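A single protein chain has been omitted; all remaining protein chains appear in their positions.
Entry: subunit A
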Amino acid sequence: MLLAVLISNSEGNILIERFNGVPAEERSHWRSFLVKLGADNLKGSRNEELFVASHKSVYVVYTVIGDVYLYVVGKDEYDELALAEVIFIITASIRDVCQKPPSERLFLDKYGRICLCLDEIVWKGVLENTEKERINRLIRLKPPTNI
């Protein structure tokens, strides 16, 4: 299960969050844990450089793209490598939509489309799509080209 996808700005303000199977009362704990993790490690790191951590049986993979920090949390089959795959497709889609690593402003300008991309990539904790070209078409309700 992909427990969470969370996107924040570099100051730790949440831009998008999607929790799956995480009780409401635990969400703020996760939020602050992830934001702290980012604050401790992501400052000054390269674009899309992956960071990884684990806590008990839960894995966290996180990165920075432009001015936004991106975290994915998973357990069971969504281990660090599967999460790396998930975060890779999310960053690729964001880059595609924004046409470059986005500033926070650009990210918010494209907010609707980024939400659609996330909707295509992760649905209720299950990875659904992994190709950015296909996602780019699906968010415009266009069928994939390779059928």
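Here is the rule we go by: a residue touches a chain if its C-beta (ideal position, glycine included) is under 8 Å from a C-beta of that chain, and two chains touch if they have at least 3 such contacts; residues count from 1.
Throughout what follows, contacts and distances are computed from a predicted model.
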item	value
Name under which UniProt lists the unshown chain, selected from "3-methyl-2-oxobutanoate dehydrogenase (2-methylpropanoyl-transferring)", "Coatomer subunit gamma", "WD repeat domain 75" or "CAHM3 protein"	"Coatomer subunit gamma"
Interface with the undisplayed chain - residues on subunit A	9, 11-17, 28, 31-32, 35-36, 39-41, 49-54, 61, 77, 79-85, 103-105, 108-109, 111-112, 115-116, 119, 123-124, 126-130, 134, 138-144, 147
